[in-house]
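A protein chain is absent from this complex, but the other protein chains hold their places.
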Amino acid sequence: MRVVSSGIRLDEDSGYESDDALLELDGVTKYFNQDSGLLAGMEFEPSQFPPISVDRETVKAVDDVTLEIQPGETLGLVGESGCGKSTLGRTILRLLEPTEGDIYFKGENLADLSGERLRQTRSDMQMIFQDPQSSLDPRMKVGQIIEEPMRAHDMLDDEGREARAKELLEKVGLDPRHYNRHPHAFSGGQRQRINLARALSVDPDFVVCDEPVSALDVSIQAQVLNTMEKLQEEFGLTYLFIAHDLSVIRHISDRVAVMYLGNIVELAEKEELFENPQHPYTRALLESIPVPDPRENGARGVLEGEVPSPVDPPSGCRFRTRCPRVIAPDAYDWRGEEWAQTRAFMRAVKRRTFEPMPASRIETEFFDGDLPRGEAGSTVDEAIELIASDRNADIDADDETEHWSAATDLLLESFAEQSICARERPAYELEAEYGDGEHLAACHLHR
Amino acid sequence: MAVGESQLGSDTESAVDEGDVEARVGWRYTLAQIKQDTTARWGLYVVAFVITVATYAIVDSNLSLLTFGRLPDYAFAQALPIFDHPTRIPPPGEGTQHMPPYFPLAEQSWNPLPAGGTIEHPLGTDHTGRDYFTRIVYGTQVSVFVGIVSTFIGLSIGTIIGAVAGYYGGKTDDILMRVVEMIYSIPPLILIIVFTVFVGGTSIWYAVIGVGITFVPIFARIIRSRVLSIREMDYIEAARASGVKDRNIIMRHVVPNSFAPVLVYATLQIGVTILVVAGLSFLGYGAQPPTPDWGQMLNISHGYMHSNLWLSIWPGLAIMITIMGFNLLGDGLQDALDPRIDD
Amino acid sequence: MKLLKYTIYRLLQAIPVLIGISVITFLLANLGPGDPVSLMLQGQEHSEELVRAIEQRYGLDRPLHERYITYMSGLLEGDLGQSIYYQRPVSALILDRLGPTLLLVLSAYAFALVTAIPLGVVAANRRNEPTDHASRVAALFGVSTPSFWIGIVLILIFAVKLGWLPSSGLYYPWRPPSSYPGINGHLELYYETARHLLLPMIALGTLQMATIMRVERTQMIESLQGEYVKLARAYGVPERTILRKHAFQVAQLPIITIVGANLSTAIGGAVLTETVFNINGMGQLFIEAIQQNDYQLVMGITMMLGFLFVVGVIITDISYAYVDPRVTYGERD
Partner (left out) sequence: MSSEPLLRVENLKTQFFTETGTVRAVDGISFEVREGEIVGLVGESGAGKSVASMSLLRLVENPGEIVAGEITYKGETIFGLEEGPDGELQERDDMLSNEEIRTRIRGNEIAVIFQDPMESLNPVFTVGGQLREFIELNRGLSKDEAKTEAIDMLREVGIPDPEERYEEYPHQFSGGMRQRVLIAMALACEPSLIIADEPTTALDVTVEGQILDLVDDLQDKYGTSFIWVTHDMGVVAEICDRVNVMYLGEIVEQAPVDELFYDTKHPYTNALLNSIPRPDRTVTELEAIEGVMPEAINPPSGCRFHPRCPDAREVCKRVHPEAKTVADADGEAHRAACVKHDAFDAGYEDSSMLEGAVGSTEREPESELAVNPAGDDSGGEGRE
């Protein structure tokens, strides 16, 4: 049924008819081995024997991600830089080899495919890239760029491809006469439109959009977003829309998944997620974002510290090291503010945010003069001993650093590591307040 | 608007002009740039001139430029270098007397050689009475021939190694680049001499091959790094995501986009090659007499420094101008293609 | 500590390269159609027995890999074999001739760096002004002129025409002054060394100078456009300090790499320069070895020069790591 004149859809039956999800991810995991090379990863440690060890660092970019994408919907994938959202997008398309897990596209496991079979399925899935500069080959003409995917899948003949390319140019809001131009004659927004036309040329069902508007000016963003929405309707597309900008995600998505350090921490329908966020990270993210309304004075900068390295992510819940609501370890008996104070003290020691001061001042500063009772209290006291300036008056800088790290270790082992947040990986299904979709939140507060 | 970009384009969306960074490729663009760039234009003139002279010397090996007539045969002797035969290094004892690679600087018992300045011998004659000007002219072909052919050898082998290493990465890359580094670690001149003497024989052919192989590492490295940076480009990933076959990605995207900068390097490398081969001939391991070759002429004239110092000047000048032409052309191309240094 | 770790890492990395050099050299010297025996016997009447005797004497009758292993185990003990022509240990011959070559190469580098860096900085600072154009033209001449011809021209001018400087030979400053007739005291010896060294140093150093200057200029221009330079300006740092400190230090990083990478050209150039100026260094030894088909000696010298290059590159890499903190300290996320 590949007749150009019959419309822009190449084959009408390509829409996925089944009631099942278009795409299903099951435990998808992607690890990267850092640096390659004959001697890479070789460590020389004079203090041990043998002094040379080979230690390859593994970056756990995406870890055990399970989700579904329904036909025709837009799933927003949001997270900060380095959280693994782009890696996930590329792994889904099998541009990267998943380390583990299954990717079912229309019921077929892409993780099992390879070679020619994999190549052929690519006409059903396409991708749009972030950088409008590097996503188009500067040496090719716009027409060639748009026709390349069709050519790769032997679609239509030369004339048919040209006709379709011109039709697509018009669809994405460009002049078909630009068919013979080179990409550098176009602005950023126009290039993203060419990208769209290329992606649509093979009439895919599913498009991964990797930050397609983040490199564009705000006024151009809106133009491109509107065009994408229009095309989605016309072509019956399913989008996985990756972005760091929550506003854009809120505008374009039907459902939203929030990623942190390789894990999906929350997944819900758009209204539910933005109006009723259940994961402390999602909340922090929403509170941090500046609202274009001077009368709205939200809290911001609510998160302390920085994202830990994906080489050695925290156990249990990956957000726990920065979470303002880490659950108190059950091993101790807490009263009132005791756990909150201890947590604040623990993080301050870990990040060394205060200058050495006498023990009594530390107690006032962090505990209002009252240490927690019982075992917890004695551990805190022990830590204060280690760092208080009046307990070890004449030590040099190196010793001091050692004392601080000893105190940090003590506190972390006694408290942070004892919490359920450190010991179990959370995954809970909640009841949605808005809409009737599922709401997943990976936080032990909901146990 | 390329200028002032640093300030004007410091906002989030880079100005459209920055797209030119990648657009600075393509033949038509390159030629337009050469026309605009004074450096490149002069380079082109010199190179064109040198190549014309070389071609002329090959086409009509019996004509002198200035006398408009036939010169006695001995003026250029068996001139074409391409047809000389590999000669083994003479055996010990005999060799040093017969043809020393260099002449120690000492007063020769020759009468002062003709200084030139006449219509017949504008640059005088050498110690055997051959017209120096004619020999300089004929020397062009050796240099240009050697420069271009050995650069081509280095370029082709280097491209294959570099492209394979860069595109496939991992262990392949590791092993190939390690081998390349090994070859690279032996100083080129040394490697070439060892190669010509032990593997081939002292002949311009072996020198050409030796020089070519020696420069493989340089090209392999350049191509590899270029391929590596192109591999990172989104358009490669886009092609992969569209299901374009590997072979087509390499042929349609990687190769065309690596080629322009490599061309610049090749141009510059021709200059380097001529330099090295001149050194080789000067030591006596390049072109062999009676072939007119600048390096070899310097070798001989070195011994007659006190008789006619100009004999040591002309071949050197010829080498310098030729290399300068290729360098100018390469520099001009580089300036035109590299947006960072935008004079 | 990190630097030491990096140094050791770098040294370990060099091992496969050194082995590679030895293999390449060994194969070149042993595999070619011009095998050692026929090279040695060329032009002489010889019988089968003579060939076999020679082969036996030099162990050439054994399989290649065995010979390689023998050679390498000798090498590890510092034994590079016996020179066929000189009938002396190769290592002793090399040691004899290493001094002048090192002196020549190092002084050429010193000359190149001392002249090229200020010139490059000035050219970058006065971009597109006459100073810049002049130095660029000079650099163009520098990269286009063969070092041996510069040597010849220098001799013609300063030795033949003007008679100011000697045209050949070298006085070794490490020898006792008494070993040279007519030289009294160390000062006079150093003076003679300098006089003899001046021309070859310039001849060999010009190419390096031109190369370094071009890189210096490009790097300085780039560095002067860096955001950190803008920041320094915005904080009122004087232009002079920006040029000499902020921009300069960053621009030196590629220079270090260039110095290391160019060492191989410099060593090749040394062979030519030694020839022109009649300096009895490694280059001359190499030419002699080649002429005499002394394959043991050729192998030894080639290995030695490759080794010198690798060492040079390691030294530059380590100085790079010393200047650029990004090399030794891993990137933090």
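Note that the chains take the letters A, B and C in the order they are written out, and that residue 1 is the start of every chain.
Definition applied: a residue touches a chain if its C-beta (ideal position, glycine included) is under 8 Å from a C-beta of that chain, and two chains touch if they have at least 3 such contacts.
Quick caveat, the model's predicted, so the values are computed rather than measured.
Participant: If the hidden chain were put back, which of C:L93, C:I152 or C:V250 would touch it?
Facilitator: C:V250
Participant: In the complete assembly, which of A:D158, A:E296, A:D396 or A:E431 touches the absent chain?
Facilitator: Checking the options A:D158, A:E296, A:D396 or A:E431, the one contacting the hidden chain is A:E296.
Participant: Check the options A:K30, A:K85, A:R198 or A:H251 and report the residue that touches the missing chain.
Facilitator: A:H251
Participant: Considering the entire assembly, which residues of subunit C contact the chain that has been omitted?
Facilitator: These residues touch the chain not displayed: 226-228, 230-238, 246, 249-250, 253, 323-326, 329, 331-333.
Participant: Considering the entire assembly, which residues of subunit A contact the chain that has been omitted?
Facilitator: Within subunit A, the residues touching the omitted chain are 80-81, 141, 173-175, 178, 180-187, 189-190, 217-223, 225-227, 244-248, 250-252, 270-271, 274, 284-296, 300-303, 306, 351-353, 355, 397, 401.
We take it that only the chains that are shown with their structure count from here on.
Participant: Hey, which chain ends up farthest from subunit C, C-alpha centres compared?
Facilitator: In terms of C-alpha centroids, the chain at the greatest distance from subunit C is A.
Participant: Between subunit A and subunit B, what is the gap in Å from one C-alpha centre to the other?
Facilitator: 52
Participant: Note the residues in subunit B that touch 2 or more other chains, in rising order.
Facilitator: Expected reply: 178.
Participant: Listing for subunit C: what residues touch at least two other chains?
Facilitator: Expected reply: 16.
Participant: Quick check on the complex: what are the subunit A residues that touch subunit B?
Facilitator: Residues in contact with subunit B: 36-38, 90, 93, 95, 119-123, 125-127, 129-131, 133-140, 148-149, 152-153, 182-184, 186-188, 191, 195, 198, 202, 215-217, 220.
Participant: So in the complex, which bits of subunit C are touching subunit B?
Facilitator: Answer in residue numbers: 16-17, 20-21, 23-25, 28-29, 31-34, 39, 42-44, 85, 127-128, 140-141, 143-149, 152-153, 155-156, 160-161, 167-168, 218, 221-222, 225, 263-265, 267-269, 271-272, 275-276, 278, 286-287, 290-293, 295, 298, 301-302, 305-306, 309-310, 313.
Participant: Using the touch definition up top, name the residues of subunit B that touch subunit C in the complex.
Facilitator: Per the touch definition, subunit B meets subunit C at residues 6, 88-92, 94-96, 101-102, 104-105, 178-179, 181-191, 193-195, 197-201, 271, 275-276, 278-279, 282-283, 285, 295, 298, 302, 305-306, 309, 312-313, 315-316, 319-321, 323-324, 327-328, 331, 340-341, 343.
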